[in-house]
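This report concerns only the one structure given below.
The complex is shown incomplete by one protein chain, all other protein chains being positioned as in the whole.
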């Protein structure tokens, strides 16, 4: 138990963007205390040498990854590592009594064959994987509250599913017409240097990538299928936008019922998200700006219906690093601890 | 006749972004000579006081708009004015023997009722309007070559139609499934100051606007219907991107023939655009970057087919101010003069 | 007295960037409560219609500016208006017992002739103006604590003075060698639409403006002269940077004592800012990034000495809208109320 009765937690993979978000959020959380920062290539460095602006708040050193030590010190641990590493650590950590929140793709799939098709790897942790819950609280709040292992959603799936879920759950759309045209800031590509993510390359330009074959597609489809009760294929097209943070998902689908108008859909969405404090539905005619969500755990949703062709267009905006990653992980831990899911998370951006 | 046997041309509406592009392009055109710069609020000012970086190339003053003087001096004139002004000038200019290229919406519609529904105004120029040709050379090359009056396309319709036309012309898609998710830099909003176009507002953010009701929708649908031979409705959703120049249109549609693969479509597009020097089809797996087209009259097109659901995804990238506006107008004038349509227009961007 | 014993405060000029920062900061302040939002052109509108992303936190309407009503409801009021309006309101508000924090230039000058030279206007409030304290807590903490009227500093003067003050106060530099090369994001220009602040104009470009004649010059010089004990002229050159928030001031000056090295200066700065929790001195070799300060009330300072010519180079980075405007105003009110000056203000940015 940490200071003031706070729950001690650790972050493994502290040097990347996911790691620094977690550290930043934990600073202000009233019931959690960061007691361990782990890394591989960054082990031995002061965290403040990587992020000097946080030196007055974080005095910790990044330690080598030692599962015994982590389990000894932490009641819960966030794994913020590249894909394919968490599944080698989580079983041990769970066995030692830690709650585990994995920010990689390792525990997002109920069918490990899907994981292996898209991510490769040799999975022998089937029993553990079966206990994992998909960490989207707006859909799986109750299961998360009972979980010891949470596979936190990808950033694109979070934005996409927030827009699509009410439509599929209520059977409102012709499922195979669902198209997600998604747009993301470049921080989604992580902190490792890649030529296409250089400012000189990505600024003042825009393109799609991984068209028809992005790895977030099976993740979106898994949850959509679960909601619809039958297999659903979704067209998912990501675009890289010249900005740092934020995802906008523009979702298109054809309504089954030609009589529905946008006010009806607003009512349906309001009901669906009634218990979801992080979802903000916008009034008729207002569409979400990604900057509104920046630095918060919020998801803004705007809805439009084209009466000419009975198509619904839903736009959802999140901060890809918070609601799309680290913020949502803490939202999940709040639930796992039996706390309010809003606890300690920022809920209003600075603007402009 | 101007210096060196060049054709004398004028630009009305010289102070806006369309105007400055025209002036810039005309500087380097080997057979055209800018002999008149007209404006309303900017009349009496040196052009170089508005755009000091061009002072060494442009010494002209902006003159008041005087149709007699224009017709007297110019063999062809570009009208680069807000919507609703060109139709009050074009009939007179045409009567006096000028070729007219209008960059506004005034002469884009074959049915003036459509124009009035979306743009208002009291049109009494039906006879003149009937002679107008839609200035998209890749579709209407021969008619443009014969025209005296060209209604130059909007920036979004240009990008959208370059992607959609082969599909509709060849009857390859289920027309009502066509969705255009379009993304534009903020220069598309023009040079007048608007709060939402401030850097402080638009930078590091992204949103859709005018969803289901943007004025470029009827323009896209008019041409699509013409190509398809029956009325076509298109879902068109524009987004404002934090960059200066460029449009990317991501087009989705369901193929009629489930056997078509992307290589087939590349072949079909290649044939369709065989005589179109400004269209560059990208090889399999390469998708267009808007920056590649910046400062050029090029349109880059990339094609993908999702074999799982038989949907085609076409991406087209243009510079909204050149191929989407001023460059295309000069491409049209080249055709009207019987010249190569590539004459005097930039065909390779600086990168990065 | 507001809810829970909070001190009721008002914001006049709620629609601009200063206003929305104040509203945002007040949301999270534990001892202040926003009870009045006033505006002129925006009166009668819901605040959330201007800033829809804050609708879930702010339900207030913007009211017409009525000094009686303000004084009746508010114990302190922030005036966030264009220059030249506050001095017509402050005397009345003060007479009615309100503490007044003015974010404009109206109460920054000890000599109203300087004000009139640079800002114009017909000042008849000399007696009131004499009671105003310059709201830079790092220099005038004690006087602010006793003040009823605070003239909050400009954004550039804040960044400039944070870098310059220890040098001048300790007589370390040849005063007339002081040069401030300042760089600001475009939000410093406010929310009114101006052509040069459009994203299309300002993005991917950079220039100086108001060289040798920016209105923040006399403000910087007034405080520098006060610190030095004699009249000091400072070279101040502002530049507009293609980013939203942030100011970096790069300050050059020649040291009097040729033996001082950067470690000495770090020691001197550390002593000078010992009681200033918002100032963070960076270790040797680390220079401040404006993004580190974004969304916080922090000022980061880095110091370098060129041993070849005995020149010191000090770099200070702030968020122009927080430490440079609204955050600092609340820091001042904290002091005026006898609270910790850090109370309720954000002290760590999200990065990247």
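Every chain is named by a letter (A, B and C) in the order it is written, and numbering of its residues begins at 1.
What we mean here is this: contacts are C-beta pairs under 8 Å (C-beta built on N, C-alpha and C of every residue); 3 or more make two chains touch, one makes a residue touch a chain.
From a predicted model like this one, the values you see are computed outputs, not experimental measurements.
The chain omitted from view is touched by exactly one of B:15, B:184, B:289 or B:325, namely B:289. Interface note: of C:28, C:46, C:226 or C:304, the residue touching the hidden chain in the full complex is C:304. Screening C:31, C:88, C:143 or C:239 for touch with the missing chain picks out C:239. Although one chain is not shown, part of subunit A still touches it, namely residues 17, 185-187, 189, 191-195, 197-204, 242-244. One chain is missing from the display, and on subunit C it is touched by residues 176-177, 179, 181, 183, 185, 200-201, 203-209, 211-212, 233, 235, 237, 239, 241-246, 248, 250, 252, 287-292, 294, 302, 304-306, 308-309, 311, 313, 315, 317, 352. Contact residues of subunit B toward the unshown chain are 17, 20-21, 24, 27-28, 51-57, 187, 203-204, 244-245, 280, 282-283, 286, 289, 292-295, 298, 300, 321-322, 347-352.
The criterion applied here is as follows: only the chains that are shown with their structure count from here on.
Where the sister copies subunit A and subunit B meet, the same residue numbers recur on both sides for over half of the interface positions. Seen from the C-alpha centroid of subunit B, the farthest chain centroid is that of C.
A simple rule picks the central chain: find each chain's mean C-alpha point, then take the one closest to the mean of all protein C-alpha atoms, which gives A.
Chain centres here are Cα means. That of subunit A falls 36 Å from that of subunit C.
Remark: subunit B and subunit C have CA centroids separated by 46 Å (rounded to whole angstrom). Centre-to-centre spacing of subunit A and subunit B amounts to 40 Å, using the average Cα coordinate of each chain.
Contact of a single residue of subunit A with at least two other chains is seen at positions 203-204, 244-245, 289, 292, 294, 352.
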